[in-house]
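This part shows chain A:
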Amino acid sequence: MELGGLLLYGVSLVTFAGIFAIITLGLNLNWGMSGLFNVGIAGFFAVGAYVSSILTAPPSGGEHLGGFELPVPVGLVAAMVMAAAVAWAVGRVCLRLRSDYLAIATIGIAEILRLFARNEQSITGGAFGIKGIPRPFESMSRAWSEAAFMLLVLALMGAVYLFMERARVSPWGRVMRAIRDNETAAAAMGKNIEAFRLQAFVIGSSFMGLGGALTAHYLKVLTPEATEPLIATFLVWVMLIAGGSGNNKGAMLGALVVWLLWTATELVAGQMPIEWGVRIGYARMFLVGLLLVFVLQRFPGGLLPEQAPKLVDKQR
Partner candidate 1 sequence: MIEFINNYFLPGLILGSIYALGAIGVSMIYSILRFAHFAHGDLMTFGAYLAYAVVVALGWPPLAALPFALIGTSLTALAIDRFAYRPFRKSRPIVVVIASFGVALMIRAAVMLIWGVQPEPYVTGIQAPLASFEPLRMQEKHLVILGTTIVLVAALHLMLTRTKMGKAMRAMSDDADLARVTGIGTERVVAWTWVVGAVLAAAAGVLTGIDTQIKYTLGWDLLLPLFAAAILGGLGRPYGAILGGYVIGIVEELSSYPLFGDDPLISPGYKTGIAFAVMVLMLIWRPQGLLRGKVL
Partner candidate 2 sequence: MLVAEGLVGGYGGADILKGVSIKVDPGEIVVIIGPNGAGKSTVMKAVFGLVEPRQGRVTFAGADITRLATEQRVRRGMSYVPQERNIFVSLSVHENLEMGAFVRNTVPRAAYDRVYALFPPLAEKRRQAAGELSGGQRQMLAVGRALMVEPKLLMLDEPTAGLSPRAMDEIFACIRAINREGVSLLMVEQNAKRALALAHRGYVLSTGENRFADTGAALLANREVAESFLGGVG
């Protein structure tokens, strides 16, 4: 592969890693900081992806809802808002459930959302999906366009990271951790547990929606396959657990490392004899599962475990 191709590949890698970092940070808010067992990431991802696509894509001649051709930033914001709205509705009903139940409920929600995407052809384009989604900077030459989009993703990731760090050290973050670790004590302090949890759930899910939207714009095509839970949910969980649940840098690092590993296996698969090709995909799946179990056992805290909170308040 010549240098140009290699660089482009690297840019693509970093772009996806950045998108996954945003999603993983969202999961860190749900699970790492607040102890909410959200296994329905794919659902919020899908909401964000479809909302942004529908709002920004050109008219499709009746194949799906759309033709609004709104600017991409509008699409991104709408994606976050809609994902947050769905999370709010789901959270109102389900957050009071204990962890295992919440997991099952969120899986179910994600399934329903994906079923909706596949069935309601008039809205989402069904199995065919939505084509021609605009990508920011696409009028530039290829290399610049890719690089610019990557920088956009990294900028957004940086913004999300800063937000998350502020949240982590803020009084709000302390309350979230208190609720996560000892709910009864937190309730005794007079904190409205349900409200805090709902906030964490909604905001975290909106980041997942943003990730979905960015993916749709990057690929320029959106089909239900793009929201496949194997990648959109489970790989993200691996990223957070491996990177360090409760640690924002860990979340981003986990996204980068796991994505590198994932694409590395794809490269290896590409070198294998053709007949093996498909099977390598299955082997990759096996490895993801094994990695998850292994990391849980050896590195229960992840690569960058959660930092102990500073005990002294700076303002005192």
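Picked so that all candidates are chains of the complex that A comes from, given by their letters.
Methods note: contacts are C-beta pairs under 8 Å (C-beta built on N, C-alpha and C of every residue); 3 or more make two chains touch, one makes a residue touch a chain; residues count from 1.
Source: prediction; values computed, not measured.
Interface record for this complex: partner of chain A among candidates 1 or 2 is 1, by the touch criterion.
Residues of chain A that touch candidate 1 in their complex: 37, 93-94, 97-101, 103-105, 107-109, 111-112, 115, 118-119, 230, 234, 237, 241, 278-279, 282-286, 288-293, 296-297, 300.
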